[in-house]
Each structure stands twice: as structure tokens, then as C-alpha cells.
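Only one structure is covered here, and it is reproduced in the block below.
Every protein chain but one is kept in place in this view of the complex.
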Amino acid sequence: MHRFANPNRFLKLANAILPWSNGVLVVSLLAGLALALVWSPGDYQQGDTVRIMYVHVPAAWMGMFAYVAMAVASAVALIWKHPLADLAGRATAPVGAAFTFVCLVTGALWGKPMWGTWWVWDARLTSMLILLFLYFGYMALHNAFDDPQRGAKAAAVLALVGVVNVPIIKFSVDWWNTLHQPASVVRMDGPAVDPSMLWPLLVMGLAFKAFYVSVVLLRIKAEIADAKIRALRMSEIHG
Amino acid sequence: MNALLAVIRRDLRLALRQGSDSMMVVAFFVLTVVLFPFGVGPESGILERVAAGVLWVTALLASMLSLDRLFQTDYEDGSLDLLTMAPMPLSVIVLGKVAAHWLTTGLPLILAAPVLAVLLNMNSEGFGVLIAAMAVGTPTLSLIGAVGAALVLGARRGGVLLSLLVLPLYIPVLIFGVSAIDAAVMGFEYRAQLLIMGAMLLVSLALCPWATGAALRQAVE
Partner (left out) sequence: MTVPEPSATAPVAPIAPAASSVFEGRGLTCIRGERVVFAGLDFTLAPGEALLLLGPNGSGKSSFLRLLAGLIRPAAGTLSWNGAPVRDDREEHGARSRYIGHLDAVKPVLSVAENIAFWVRTWSPETPDVPAAVQRGLGRFAIERLSDVPGKMLSAGQKRRVNLARLIAAPAPLWLLDEPTTALDKASIKVLEEAIAEHRAAGGMVALSTHSEIALPGARTFHMDEFAVDSASAWDALDAEWEAAKT
């Protein structure tokens, strides 16, 4: 439990933030859902299926955001050896993976009525799929060692290697996609988004962000508790 | 520089005396490619269409096959401790080991690839580009793979884990490698793809030995 030694300050901060992030989460989620499901118009082509977008797009944002956050935490952990950064990276990964997974599932659900098929090798969906594998690799590496410190450090290096690669992968997939994809596919970024759709989208984005903050803080608190338990056990064994 | 050569010479000597690693990699490559006609049918049209993709996918699986041994034996017999203590940047040692690894596994793949291309009815227009793309692409695979191999040292189920870490990072090489060959076969310009692959090689040459060194230091700690 080396040097998470001083979690007290963090715990104080986390306990101060949590009520706020929870509050923002509840309010923005309710408002966002109401805007998205009731008050926003259906698309003139897609009808009500367009409402999937209000979950799909924020999930995609958060999937990418969480990976960058994880990489930043890893860099901090490696360079300044800040103990909480390790925990933050570890806590972020499953959340980011879940967002990415939600993005893929909603993409498939959206694809069925739009493209007539569950899966299309659309450049964005493909990139998200690869991102999901990067998350899986990070989590698997984190848990692959008997010494948690070693797992944390190895995973941190992997996250940095990954974040350098993400733009390269994205660029490659875009290139590959333009070669192979018939141009008639409906792209999600088609015409500029109408304000009546943009607002619900942004509110949902805020809700997802608040959810992320709350869950990651809770997970870090849980990790600290876990580390304390391990330290107690350790001192029982070794005195 | 001398130290770099010393590392390459040692690893080549080890590989040659222990033998079989290169043979296994090539055997895996050949066998997997031979499986494809059974899977997709022997019509030359289909095979011709998928040839570039099949060759690249199997090549990157084959080059990954031998990766987990890259640092494993040094890690187990204590040599890695001593290598990280050598009075030179660890990335130089990594570079030497990767170079030796590529010479013993990547190079044989390049030599075997044209033969397999014939078996898959690839248009002969693509042969030169196939070799060129592989020559630029396989060192990149070895460099990226080295990072993964260093990260999984001492891990449970290292081999399986390695593929989970490394395969997603191989995708760009795969995309441009296949694309270059397809372009050449169809009579299009293919230089852009090769240049991009060259750029990827240079980037990984600059970053991967450093990242691998960091991972190795963690592994011996």
C-alpha cells in the first residue's frame, strides 16, 4: 500500500465532490432524457430511431475521453510517482470500457433500422471496437501479476503506448474505410445538427460526465479501502 | 555501437544453436496460409482477392508467435538483471535484441511470402510490393511486439496476454501492408502506403526501444 499512504486529503476532496457530481448526474440525466425522448423532434428520415443518438454519441465521447484520462493518469503515475494516479488509471479503465461497449451496442441497435444490418465496418465503429480491445488489454495486464505494483506500472506503460497509437489506428482505419466503404452509407455526422437536437445531446453529455466522475471517485475510494485491508493483513503476517 | 553488435551477435548465436525457432515460425506461416483455401474454397478468383490480406494476417500472427521468448529466457536465467546494469542505454540493448529477433523470424517470413503468394494465385504484379511492404512492415511488428513482450514478463498467462496487448497495435501495419499490395495488383499507385509504413517504422524505432526499456526495468525491479 506504499504511498497511497496519504489518502486522507484525497478522501476529503472526494467526499466533497461526490454529492455535487451525484446531484449534477441526477438532474442532467432526468432533464437530458426528458429532452431527448419527449421534447426533441424525430428525424425527418430516421424517425424516432434517431433518439438512440442521445445515448450513443455521449457514450462514444466518454469512451475516448476516459482513455485519454487513463493515459494522463498513467503518465503522472510514471513520471511523478504519484500514488493516487495509479489508482485513478485503474479505476477509470472499466468505466471507459463500459462506455465504449455501450457505444458499440447502441451503434448496432441504430445500425439495424438504418443500414439494415447489425454491424457495419464503419470507420468510427471500427475504431471504437479497437479501443475496446485496448481497454481489455490494459485491464488484463493490470490483473496479471501477483504484485499489484508491478501490474500498475506495466499497465501504465501500456496506456501510454496505446494513447500514442490511438491516432495512428484512427487514421489507418479511416484510410481503410474510405477504400472499402461504398459512399452511400449514412454517416452520423451528416448535416449540421439542429439546435433542437444539439441541446439534449449536450445535456446527456453532461450527465455521462457526471456519472463518470462519481463512479471513478467511488472506485478510487474502494481501491484505497482495499489497499488498507491488504496492509493490515500484511502487518498481521510480518508484524 | 560495439555493444549493440555484441548483443546482436550473442542473440543470433543463441538462436542458431537453439535452432528451430525460425523454422517453427515459417512452418506456422506456411501451414496457416495453406489452411485458407480449405476455408474459402480453391477458386483462384477468391484466393487472388484475399491473398494479400491472408498473407499479412498470418505473417503478423507468426511474428507474434515467437515474441514471448524475446526476453523470457533472459528474464528467467538472470541475464536480464545484468543487461539492465550494463553501462549503456537499455534501449540500445533492446534494439540489438529486436534486430536479432527480426533477423531470425521476420526475415524468413519475407523469404517465404512470395512462394505462398504463388500458392494463393496472387497477381505477379504484387510480388515486388509484397516483399517491399513486408521488409518495411515486419521490423515495425518486432519493435511493437518487444514492448508487449517486456510488459508481460512475469505475468500469469503471458503468451495469451501478449496477443491481447499487441494485436490491436498491429492493425495499422496490416491495413497499409495489404493496401499497398492491393493497389499494386490493381495497377494503382502504391508509394503512399509504403511511405506511410516507412514513417510508422521510424516512429516505432524512436519510441519502442525506449518504452521496452522502461518495461524491462520494471520487470527486474
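Going by the order they are written in, the chains are A and B; count residues from 1 in each one.
Here is the rule we use: contacts are C-beta pairs under 8 Å (C-beta built on N, C-alpha and C of every residue); 3 or more make two chains touch, one makes a residue touch a chain.
In this text, all values refer to a predicted model and were calculated from it rather than measured experimentally.
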Touch with the omitted chain, as defined above, among B:31, B:86, B:186 or B:206: B:86
Positions on chain A where the hidden chain makes contact: 1-3, 5-6, 146-149, 227, 230-231, 234-235, 238-239
Where the unshown chain meets chain B, residue by residue: 2-3, 6-7, 10, 13-14, 17-18, 76-79, 81-89, 93, 220-221
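Everything that follows uses one rule, which is that only the chains that are shown with their structure count from here on.
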Of all residues in chain B, those that touch chain A in their complex: 147, 151-152, 154-158, 161, 164-165, 167-169, 171-172, 175-176, 179, 200, 203, 207, 211, 214-215, 218-219, 221
Touch list for chain A against partner chain B, complex: 78, 130, 133-134, 136-137, 140-141, 144-146, 150, 153-154, 157-158, 160-162, 164-165, 168-169, 171-173, 175-176, 179
